[in-house]
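Have a look at this one.
Every protein chain of the complex appears in place save one, which is left out.
Should a chain be cited, it is by its letter among A, B and C, assigned in written order, with residues numbered from 1 in that chain.
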Amino acid sequence: MKKIINDPANVVDEMLDGLVRGYPQYVERIPNTGAIIRSNKASMQGKVGIVSGGGSGHEPAHPGYVGKGMLSGAVAGQVFTSPTPDQIYAAIKAVNTGSGVFLVVKNYSGDVMNFDMAKDMAELDDIPVKSIVVDDDIAVKDSLYTQGRRGVAGTVFMHKILGAAADQGATLDELDALAQKVLPNIKTIAVALSAATVPEVGKPGFELADDEIEYGVGIHSEPGYRREKLQPSKALVAELVGKIDDEQHLTADKQYAVLVNGMGATPLMEQYIFTHDLLNNLGDRGIKPAFTKIGNYMTSIDMAGISLTIFELADPQWLDYLNYPVETIAW
Amino acid sequence: MKKIINDPANVVDEMLDGLVRGYPQYVERIPNTGAIIRSNKASMQGKVGIVSGGGSGHEPAHPGYVGKGMLSGAVAGQVFTSPTPDQIYAAIKAVNTGSGVFLVVKNYSGDVMNFDMAKDMAELDDIPVKSIVVDDDIAVKDSLYTQGRRGVAGTVFMHKILGAAADQGATLDELDALAQKVLPNIKTIAVALSAATVPEVGKPGFELADDEIEYGVGIHSEPGYRREKLQPSKALVAELVGKIDDEQHLTADKQYAVLVNGMGATPLMEQYIFTHDLLNNLGDRGIKPAFTKIGNYMTSIDMAGISLTIFELADPQWLDYLNYPVETIAW
Amino acid sequence: MTKLTVTTAQQWLDGFAAAIAAHKDYLSELDTPIGDGDHGSNMARGLTAVQAAIDGQDFAGLKDLFKAVAMALISKVGGASGPLYGTAFLEMAKLGDQDADLGHLLDAALAGIRKRGGAAPGDKTLVDVWTPVVEAVKAGSLTQTVVDDAVNSTKDMVARKGRASYLGERSVGHLDPGSVSSGYLFTALIATGVFA
Partner (left out) sequence: MTKLTVTTAQQWLDGFAAAIAAHKDYLSELDTPIGDGDHGSNMARGLTAVQAAIDGQDFAGLKDLFKAVAMALISKVGGASGPLYGTAFLEMAKLGDQDADLGHLLDAALAGIRKRGGAAPGDKTLVDVWTPVVEAVKAGSLTQTVVDDAVNSTKDMVARKGRASYLGERSVGHLDPGSVSSGYLFTALIATGVFA
């Protein structure tokens, strides 16, 4: 393992410190927690707070999205490990200005349970809390009898939409309805060229040969659905768009937002090339996305790979929400 | 070589296409060139144009800095290869609105010569052109008899300062004076954990053992000044800050801006940890930077490593320039 | 009816902490092919916090002891196992001082786990160890074989909850890491001699 760190046991603590000290204009840390909240307190007055979070290792998610117009707080757990309820609760308390708090949770057993417990704690304090569980990763088969799908990069769109609506005064119930309506329109799928190395583990989550890729991996090195020889960018795009099309029939008469997301070690050069092929592929279907974003938005530490999110803009207002100005480190 | 590309010969062309098609609100491409210019033409009216550029492989540099308040145009050459004069000239012509054009050139023989030739061409057209050659990399010994130092990540600060001044109406001569004054205050130095792989070459520019790092590398895998065993982040910070301090005595009574720059494959987790150690190191010297930026701003394709830029804010107005709002993909 | 005392409970927790410390890497390895490779570090972080919270402390009753354990687990483990083990001890704390019958205590703990995580028997989670073990305790017949069989039974199951569920059929052939750590919990309980 070759990383710029000190003690693997302290990576989260030191990282959060570096982040808030580097960007005091946007974020601050609730002492002794992994809760990162907005510095601009005035921007939260009278608004519903939006709190997200999850395990660390997905930087700039989630603290990078804290700021006016987007999240009110983000709670960071240990690497790839859900944060604990007391820390989530600390964030909820800190950002509640009387209008309640909305939680954005990714669909992992750990996140769901810890956020639920934090919600219970907040309700004991009479803070109204609602939440959405994001499950955009279509690589996983969905079913009523299972955990269901993972929450991955599409969560960033959820943050953006809810943050814009909250900043414009949406109530907790309105945010809840909005989140429910948005959720089924966000679909994500990834391809990995190499797995992430968790500092405390010291070796990659899985091994891929020099010429191998894996489709459908998660953001914690969860295995995907198929391993094969490295393909040209065009072919990767065809596979990923095809899978999304199977789920969410892509048609020329609809509006879409896309997120091409680098996993951490994949340079922008490759992400832009992938985007070029993506826009060609969509173009062949008569689709020109109304909104595009390319970069490292929901990473998996130093994994190499790309995820593709396609978000059907079923309501034209959602595009305004995506374009709504924010003051954050990373959107 | 494991990359998400199609034909290695087409990476620049496809990447630029992906970029401008993904971000039409910010940038457009002059057909058949590597010249990327602002889409917001109104924002350039009556202002001096700022054109930068260089070889590709440093994404988001330089097109990521094109937009209102920053660059007017950025010219991309082949990977690690200076763009040609005709393309630079095309950008100059496209962004000149009558007030002339200022060129930001990094100190490489190729860049200097190609930008010089473009300047000659523009002058034949009566477009007034001035330029600055950025040479912020202190890893290289300076001398009158040599090429001098390389231009690296500190160039991004030069873009920001000049872009803000130009947007506020500075004349070509004023920009020239400003650039000359800013230049000696920007110092950068890097450490690499692995070298970049140029797609057409197919293997890394140099090999480092699993436990080796190299101090002082350039952004094209130019070798550095020392190779040693991997050190903790703290020690890397001590080495890099020490080198900058040797050049530019760091003192508590001065104001500084810092840029912690990832080289492409180094995740933000490590960059934030490095920042934590950096702010401690500077803190011990009584210094609290007035401005901090952390992320992949001037990369070297998929190199792993970090560069540190310290910019002495000799004029308090420079801080305003750094904080001046911009509309770009990547600042 | 098997009674639990504060002293026996502390012994139990010490034994559990020792087992987790000894098998930290093994638990994380089990969590690698079908999870995210952190179950060992999660549990070890939690049990270190538990020991810090209870070591050398005098607890008036099981309620205080289990509450301290629950809070340490809930606030230090994170992930899926933190809320699950934390809830288990929280539910036992709720009964603690009125009812020290092990069968009742563990029954309440299991109900809490099932409510928190929504897993049913057969979903390849620690519920598959807790369910037969609690049955056996209530029947007065818990043995090491019951524990081992329960742990091993998870190997051939298809995961329907937790990270392993993302793998579907491919989760078959691997032990469930949370079941293995729960196995250590009950092995430590037997080792206190409470059933002897």
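Details
Just so it is clear, a residue touches a chain if its C-beta (ideal position, glycine included) is under 8 Å from a C-beta of that chain, and two chains touch if they have at least 3 such contacts.
Just so we're clear, the structure is a prediction, and the values are computed from it rather than from any experiment.
By the touch rule given at the top, the unshown chain touches B in the complete complex. Contact with the undisplayed chain is limited, among B:Ser52, B:Ser82 or B:Asn281, to B:Ser82. Looking at B:Lys3, B:Arg21 or B:Arg150, the residue that reaches the missing chain in the full complex is B:Arg150. Within the complete assembly, B:Tyr108 is the residue of B:Tyr108, B:Tyr215 or B:Phe291 that touches the hidden chain. In the complete assembly, the contact with the undisplayed chain comes from B:Gly218, out of B:Gly18, B:Gly49, B:Gly218 or B:Gly305. The residue from B:Val198, B:Val258 or B:Ile306 that touches the chain not shown here is B:Val198. Touch with the hidden chain on the side of subunit B covers residues 55, 77-87, 108-110, 113-114, 116-117, 139-141, 145-147, 150, 198, 200-201, 205, 218, 220-223.
Just so it is clear, only the chains that are shown with their structure count from here on.
If touching chains are joined by edges, the resulting network of the protein chains shown is an open path. The distance from the centre of subunit A to the centre of subunit B, with each centre set as the mean of the Cα atoms, comes to 29 Å.
Mean C-alpha positions place subunit A and subunit C at a centre distance of 31 Å. We define each chain's centre as the mean of its Cα atoms; on that basis subunit B and subunit C are separated by 54 Å. Within subunit C, not a single residue touches two or more of the remaining chains.
Contacts with at least two other chains are made by no residue of subunit B.
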